[in-house]
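Here we show just some of the chains, and they stay where they sit in the whole.
All chains are identified by letter, namely A and B, in their written order; residue positions are counted from 1 within each chain.
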Amino acid sequence: MADEFVLRRRVQFAETDLAGVLHFANYFRFMEEAEHAFWRAIGEGVISEHGGCRISWPRVSTRCEYFAPVHFEDELDLVLRVVDVGDRSVTYEIEFRREGRRVASGQIKAVCCSMSDGAFGTVPMPKPLREKLEASVAAHGGALKR
Amino acid sequence: MADEFVLRRRVQFAETDLAGVLHFANYFRFMEEAEHAFWRAIGEGVISEHGGCRISWPRVSTRCEYFAPVHFEDELDLVLRVVDVGDRSVTYEIEFRREGRRVASGQIKAVCCSMSDGAFGTVPMPKPLREKLEASVAAHGGALKR
């Protein structure tokens, strides 16, 4: 796995608001799209079956900083890095770049859960998933928290 | 102004996702709805005209922590407090409560800008707006940063 994963994503009309820019809440949807594309890129799905459990990744914290407005039809590069892998959690940083220049930067921390009908219980991360996430961290020299 | 502003808001079907819960990005829309209801409650609009400028409040940073899943048709109390007022910025904290219990908590920092066609330039906050925001901070004993 390369040291970062990049998804190119164009800003759509419905994602803008009356101020003429990408609405600030939609940055979180963009981050999630990068995350899910990353899961596909490592041969997994963000929703998966392991040991009879349906694994999903509810969020425990998210944040975003905004450096410059983004407009309709702008093409953004969403640059995702796995910055931390714990026993039951993973943290991503996603940088938003337009023509190589950073316009926003965000973070998602998610926990590994067994999901059933809108209820969640945290579980230790299945080994195959953990290994792939750790490999991704190692690739870009991130500090690995055990 | 009371020490906090509360907006009751029901979770809608389209705001849930396949995990059966309120999608994490939609919490930011809820926060913004509380913010705009707060502006109306103090007799102003989040978009306003002052000194020939069209004032709006783009975000510079946002964050949210999630403590418990939230479901379709849950009624949430969004409890907004103004926690900081600067020369050109304001910071809100919004707590999400369901039946009195905190289920999430977030923050929005916005800057005062003159808006024109999707471009923004920061400007000192118009005095009438600043006074109302400060009064709101003072009401709940928040530290006022000049």
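In this text, a residue touches a chain if its C-beta (ideal position, glycine included) is under 8 Å from a C-beta of that chain, and two chains touch if they have at least 3 such contacts.
The structure displayed is predicted, hence computed values, not measured ones.
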Entire complex copy count, 2 subunits given: 4
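One rule holds for everything that comes next: only the chains that are shown with their structure count from here on.
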Geometric centre distance via CA averages, chain B-chain A, whole Å: 25
Touching residues (chain side chain B, partner chain A) in the complex: 18-21, 24-26, 28-29, 32, 47, 56, 58-66, 69, 71, 115, 117-120
